[in-house]
Every structure is written in structure tokens, then in C-alpha cells.
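What follows is a single structure, written as C-alpha cells, with notes after it.
Every protein chain of the complex appears in place save one, which is left out.
Chain nomenclature is as follows: A and B, assigned in order of appearance, with residue numbering initiated at 1 for each chain independently.
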Amino acid sequence: MAQLNEIHNEFIRQEIEENIERPNERQRLIDNFAKSRPSMQAIAAALIEGEHATVDQLTRAALDEGIEALEVMDDGLIAGMAVVGIKFRENIIFVPEVLACARAMKAGMTHIEPILSASGIDPLGKVVMGTVKGDLHDIGKNLCIMMLRGAGFEVIDLGVDTSPDRFIDAVEEHRATLLGMSALLTTTMPNMGKTIEAFIDADLRDQVKIMVGGAPVTQDFADDMGADGYGKDALACVTLAKHLLAVK
Amino acid sequence: MTAQPMNSRQRVLAALRRQPVDRTPVCNPTSVATVELMDLVDAYFPHANREPELMARLAATGYTELGFDSIMPVFSIIQESSALGCKIQWEQKDNWPTVKMREPIWEKPEDIVIPPDFLTHPDTRCVIEAIRLLRREFGDEVAIVGKTMGPWSLGYHGFGVEPFLLLSLDDPGKTMQCLDRLKEATVAFGLAQIEAGADALTLPDHATGDLVSGEYYARYLRDLHIEFSQRLPAPIILHICGRTVDRMEYIAQTGMAAFHFDSKNAPAESMEIVKKRISLVGNLNNPETLFSKGPEEVRAEVYRNLEAGVELVGPECAIPLQTAIENLVEIPKAVRDWHREQATRN
Partner (left out) sequence: MAKTAALGRRVELVPMDPHCQDITIALYRQEAADGPRYQVHSFSGRPGVVARLDFVAGATAVLGGMAAVGPGQVRFACGGAHELAARRAFLEACKLDPAQPLAARPLQFFDKKTGHQIHVAPLGGGVYQVALEGGDAGRAAAVAGGLVKLGQMQNPAPDQAAFPCGQAHDALIGLLVVRAVNVRATLREQEMQAARGQLAAPSAQQQ
């Protein structure tokens, strides 16, 4: 188990000390940051502060230096987003700050994605993502999509207010094996069940795994609706996607 | 309480002023339209959002069928955004019309222009006409509540939620300029509805705790809301969804008549914070109680609000369109029963 003082970057040390209370989360972050390069910690720090220009510049510099794209993504960008996710959950920061951090992540990913695509690595799987019919919220969904792409999935984003038919058409057209649905309103959550029912009616249910998420969604709800899995946040979404498609 | 029997309009207006009432009014600052009520009076969405006669007919069911003390005809939150030039997805009977926020119409404060036909555009005129029709039909018997969207919400509609929130972080000065321009739409539409006969106005301005901090409300909106309460000559019911206890102190300072609060905020705690400086309206839970449970659970929530001393009882926000009528009629029934029980005890 690493110690806090083994983390090179002072800002990261302060962030963990002041904002991360749950012992298991704290230790996991300390362990991850303690073994990452100072330049990666600098990227993570800039992302946590929402400084997209700095993340852009530091990401480019790291790649020019010869650091592997996957390392920059995991130890710089995703590591930073992990702290952001916890701060948001604890109401230390709110949506405007999260959007600024997501913008910073996107700035970094602009340099990473072409390298990953060109490397000829096959995507881990194809995922169709959308917010259900009647629901216009997409901030959480967009974070999930960013993380899924970062983790190596090919993602087809259907946007918001997606009807069951559009989900079905997209899954068929792209031969996706995973569908992710998001709902932020408890009144639109039942549309997850309607979409799953539509897949059953279309005799497609066995061809695709279905995961659901969104602030009001719970595991019990996901089970009742007939989903295969429930992800409580963007990081959990990636873990769940890998589990459902049996990839590492 | 007063022993003098009141009609619905008197009851609502007195409660908004925190004056004695014969019983707590049942008030809907937001929509109580349902798909079944649309069938009952043959006034379906989306047409009931665009044609004054249908709008008035559907809205009236809140009073004539459900037994509420108010009629609020502005079901959606997009009428003035349509008049400002936003693209609208009108949807069907079972869904709300929405602004296509993926196709924003503004990028900077200078882009915001209140068009000369803002109040004669079909979608604002529909509201004004519907209020006139309702006033003519019901006279002074029931409170007619209009609705005018606040500048923060209009900012979301015109810029898109993410760009507007990013602007609020990147450039507070420009954000204030946007709000200053947009507030004129809020005032103009509100005045027109008052002139048409509205007794009060709901003013939704979605600086909700689920999106932004309480400090944001104080910084960006409190002074504007004070200005609205001074410029609009009718009781204003501020509506903000979500967690708001951290900003209720600021809201109580605005001089507005009432705050329409969400079920995420406990009635007793909310009353404690506002200390009778503003009336509270609410806060029956929509998705978990009104939509998903039955009359018994509705009654329990009504009682919780009454016991806390909430001045006007009603759903926390626009109710889901599939809400069962039996749950809605339970609300005035529960209010009456509670008062009867209190009278027996005293």
C-alpha cells in the first residue's frame, strides 16, 4: 500500500487529502498516483482544475516525448476524472465544473483517439448509447461515452429522447452487442422497460446485452425492467461493459 | 384559520399573502394535465399547447374535475422560447414539447434579441388568450395562475444547457449580460398575462441544486428575482426543481410571494428556513408517489405538508402525463379531511 507522500504532485496530494473521504477510494487513488509519472500527474491535476488548454498542451508534450497513448489516457486523463467523479458525487463541485473537466478530457482525447484507432487494435466491442424517450439529459451519458471510447469500445451515440425503434434500428444496423440506456427522470425510467420489451417483441433480446444507468436508476429497477446490468457512474459503466461482453 | 368560507380564488390569494384562510388551498403552479384528462375534454397535446380553446379546456379540468383551487393553463415551459426563435419539438399526446437545445440559437449575449412580435407570436398569444378565456368563463371563482420563464431557464433553451453552464464558469460578466437581456422577456410575458387576467404567476428559473450551487443562485439570480417581484404587479411563485434548501434563505429574501419547492426538500426544514417571509407551495412527490403509488401514500404526503404548516399544497412540479386521476383527486380530499380532523380536535 502506497502512502500519500509518495505522490509527486502537490495539488493531487491536496485533492486526495481534502476531498476523498472513503478509505478504499482514497487508497486506490494513492496507489494509482504514487506509481504514475509526474508528467501524468500534471495532466490529471490540470484536468481536475478544468484547464483544457493545459491538458491539451501537456498531452501533446507527453506523446511527443514518446510516452504510450494508453498510459497518458489511463494515468493522466482517466485518473483525473476519477477524482472529479468523486467530488461531483459529494457535491463538492457541480455540473458546470464537471463540464469544464469533461471539456479538458476531450481536449486530451483528441490527441489519444487517433493513435488508438491507427494502432489497428480491434475495438473491445460495439456499444449503442442513448438517453431514453422523453428525457433530454445527457451529461452523464456523454461522460460514459467518453470513458467507453477511452477504454477501447466503439460507441454509437444516439443522443437524447431515443425511441425504442431507434435503439433497435441502431443495434441492427451496427450489429452492436451492447446497448446502454440512460434516464435522469424517474418519469422516463419506465421507457427503459418499454425499450427492452420492444427488443423482446422484435425477437432481438438475446442478441444484445443491455445496461442501464442514470441518477435515479437502481439495481432493483434494472432487474425489474429486464436489463442485464446497472452502472452507477461513468467508471462503473466501463467495468460493467467489459463484464457483460466478457472482455478484459 | 378564518371561519369565513372563501371561494378558491380568495383562498389562494390569501395563502400567497400568508393571510388567514378557511382551509389550506390546493394549488398547481405547474401542470396537472394528464392523458386521461385530455381524453375527457378531447384536448390532446401537442394541440392543447398551441390552441387557446384547447389549452383553456384542458387546464380547467384541474378545477372542475380534480377539485384544485387554481387553474394553470401553461402546461409546458417552451411557449416563450418558441416566440424567441428556439426550435421546438412538439411531440405527441403522451410527451412534453421540448426545445431542441442541440440546435441552439445563441452563442453570445449580443445574439439575444427580443423580437418585436414576441407577444403576438402564436405560442405566446395562445397563453394570453387562454387566460382571457378562463377569466371570462370562471369570473372570480377560481385563481388563474400564469407562467413566465426566468432568464436562467431561457438561457438554457437558447444556448443549450452545457454551453450556458460553461459560459457561467468561463465568463460571469457575459453570463450576467445574457440574464439582463433575457429578463425583459420574462417581464413582458408576465405583464401580458396579468393584463389578460392572471391572478398570480409561476416563475420557473432552473438554478437547481442538482445542477448548480447555492452560491450560484445568490450570485446570478437573487437580485434579478427581487427585481421581478418589484416589476410584476401580481404575486410571483418562484419554481426551482431539485435540492434547494441551501438557497432557500436567499429565495426568502427576494420579496416573491411564494416558493414552489421540490420533494427533495423536507417541508418542516424548509418552513424553518424561510420563517414565513415567503409562502411555500408543494411538495408532493411526482415520480414516486403521485405516479407510482396510490391514494393512501398521497394522503400521507399531503398531511406531512399540512402538519409542517405549508401554505399551499400541490404536486412538486408538472405531473407525469400518465398520473392516475384517483391520486390527484385525493389531494383536495385529504386537505379537507385533515382540516376536519383538526377542527374536531380543537
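Operating definition for what follows: a residue touches a chain if its C-beta (ideal position, glycine included) is under 8 Å from a C-beta of that chain, and two chains touch if they have at least 3 such contacts.
Worth saying up front: this structure is predicted, and the values here are computed from it rather than measured.
Every visible chain touched by the undisplayed chain in the complete complex is listed here: A, B. Only one residue from B:20, B:139, B:233 or B:294 touches the chain missing from this view: B:294. Only one of B:4, B:92 or B:344 touches the absent chain when the whole complex is considered: B:92.
Only one of B:38, B:72, B:130 or B:334 touches the chain withheld from this view, namely B:38. Touch with the chain omitted from the figure is made, among B:19, B:322 or B:342, by B:322. Within the entire complex, the positions of chain B that touch the omitted partner chain are 35-40, 42, 44, 65-67, 92-94, 294, 321-322, 324-326, 329.
In the full complex, chain A touches the hidden chain at residues 196, 200, 203, 205-206, 222-224, 226-228, 236, 239, 243, 248.
Note that in this section only the chains that are shown with their structure count from here on.
Per the touch definition, chain A reaches chain B in the complex via residues 50, 94-97, 99-100, 103, 133-134, 136, 139, 159-161, 185-187, 189, 216. Interface residues of chain B, counted against chain A in their complex, comprise 89, 95-96, 98, 101-102, 161-162, 165-166, 168-170, 210-213, 216, 286-288, 291, 320.
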